[in-house]
Structure formats: structure tokens, C-alpha cells
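For this depiction, one protein chain was excluded, whereas all remaining protein chains were kept in their positions.
Coming up: chain A.
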Amino acid sequence: MSAAATSTATRAVVAPGVAPDARGRKPGQRRFAPLTVVAFVALALMAIGWLLPFLWALATAFKTETDAASGAGGWVGESGPTTEAFTSILSQGNVWLWAGNSLWTSAAITLITLAISAVAAYAFSRLEFRGKSVLYGAVIASIVIPPQVLIIPLFYEMLAFNLVDTPWGLILPQVVAPAMVFILKKFFDQVPIELEDAARVDGAGRFRVFWSIVLPLSRPILGAVAIFVFITAWNNFLWPFLIINDTTLMTLPVGLQTVISAYGVQYAQVMAQAVLASLPLIIVFLIFQKQIVRGVATTGFGGQ
């Protein structure tokens, strides 16, 4: 592949003088090419299709319960938009509590996962020790273990530790992320070793080197890993659903599920809850979307 690529690439460098019109026409051509128009229409249709369910939920959240249940009045409902559903939910009190629980437990899971995975990944990437390849192999192999296979023994373990129905019983089993160790290790492998050697000659210890040279260079990947761990933790349903029974300790997805089971037919409220629960992550994505896409690219998922 590389030989062919090089020859065409060389020609590209030589070419500008030979085919000036090909270059000059390109921008204009791109704008009006029929394929571009088709692509634009296809993209717009798909985007609308993907946004519609959410917009529909949003519209319903602003309806009265009667309009939501009857479907009368289309997008706005017969009585017009109202914030009734939102005020009713927010006054139930527990929603704020659940959001708080979701926020701090997800943040704790993210921080602990990141801290323990990053130092371990650094050891796998840079340090030599006996049994390294076997241990790393075991960590990598464990990526395929479905967490659901572990729920029974994990629950049993939490019973033994007296952690059922406690925040730590919720948090601790979620901090083991072998896939993140793999991603971080791959990234650390690419950090030029000369930078570290230099600092070590200047007398810095391993941890010092890791902390003040490797970590600052790894900000993009740490950010991407943090965002994915946070999204996963925030949206996790099965484990929090099993381990937490106390209403005041529930996370948002589990808490909302109990409300929905209790008042299943109140569509406007249910949709208002859906909107409220997703708002924090949508805001996070809007702020960090460049970093997220770039993060995915640097995780080595990017191919080649």
C-alpha cells in the first residue's frame, strides 16, 4: 500500500503546475455538485429523523396531562404550552436529591477510575516487572467479560461487606475499567520517552515524571476517558437498580423508573423528567464535543 501511496503523493506535490484548473475548480465544484446536494438532503432527513423523537418528548413535556394523554392539538396541545409538568416534578423533591446522587457518585466513579487506571496504564507502558505480560494479558482478556455475569457474586460480596444500599456499594464495583487501562496504555506508549529520561536525569522520581510530564501531555485522552466513564456511570441502570433500595440514595435513572412505575400514564411528567435527566449530559456534550470526537480519534480506535 505504501509504495502506491507514495508515488501518487509525489505526483500530487509535482502536479500543481501541471493541472492548475483541477485545483482552481475544486471549491466551486464541491458546492454545486449534484452528489453534494443529495448528501445534504440525506443528512438533513436523517438528522431530522434522529431529533424528532427527542423534540416530540420535549413538546409533550410542555403540555397539560390531558393533552398529552389524548394527543389532541398536535405539537402544542389544545391548551397551549405550559410548564405544569416541570413544576410538578421539581416540587416532588426527590428529583433534586436523585440528580445530586447521580452527580456525586458518577463524579466519584470517574475520578477513581481515572486515577487507578492511569497509574496502572503507566506501569504497563513504561515499567519493567516480573509477570507483566501475563498480568496485562489478563486485564485485556477481562474486557470481554459482560458485567452482567458478575452481578450475582458482586451482590453477594456487597452483602458480605455490608455495602448493600450504600453509595460505596454503588460506586466501588464500577471503578474497574480494563478497557480504559488499555486505551490509556496505548496513549502513554506514544509519549516520547526522551522527555521522561531527561526529567529523570535531572533527578525526578517515577511518580514525579508521571505526574508533571506524562499527565499534562495526556490531557486530551484523560478528558475523553473521563467523559465516557462519566456518561456510562450516569446512565448505568442495572447495578444501581439492584444495589440501592433506599429512595433517598437512588440515582436519577433508577429514581425516575420508580416514579414512572408508580404514575405510568402521566406522559407530560414522564417526558419532563426525561428532558431534565438528559439535560446535564447534553450540556456537557455541547461544551466538549470537539474534545470528545478528537478523544475518540486519539484512543487508537481511529484505525490505521
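Assorted remarks:
Following the convention adopted for this analysis, a contact is a pair of C-beta atoms (placed from the backbone, for glycine too) under 8 Å apart; a residue touches a chain by one contact, two chains touch by 3 or more; residues count from 1.
The rule is short, and it goes like this: contacts and distances are computed from a predicted model.
The protein name that UniProt records for the chain not on display, among "Sugar ABC transporter permease", "Xanthine dehydrogenase family protein molybdopterin-binding subunit", "Acetyl-CoA carboxylase biotin carboxyl carrier protein subunit" or "Protein FixC", is "Sugar ABC transporter permease". Screening A:Val95, A:Ala108 or A:Val181 for touch with the missing chain picks out A:Val181.
For chain A, the residues in touch with the chain missing from this view are 5, 8-9, 11-12, 15, 19, 22, 26, 33, 35-36, 39-40, 42-43, 46-48, 50-54, 56-57, 60, 69-71, 115-117, 119-120, 122-124, 127-130, 132, 135, 139, 142, 144-157, 172-173, 175-176, 178, 181, 187, 190-192, 194-195, 197-199, 201-202, 206-207, 210, 216-218, 220, 231, 234-235, 237-238, 242, 252-254, 256-257, 260-261, 264, 267, 270-271, 273-274, 277-278, 281-282, 284-286, 289, 292-294, 296-298, 301-304.
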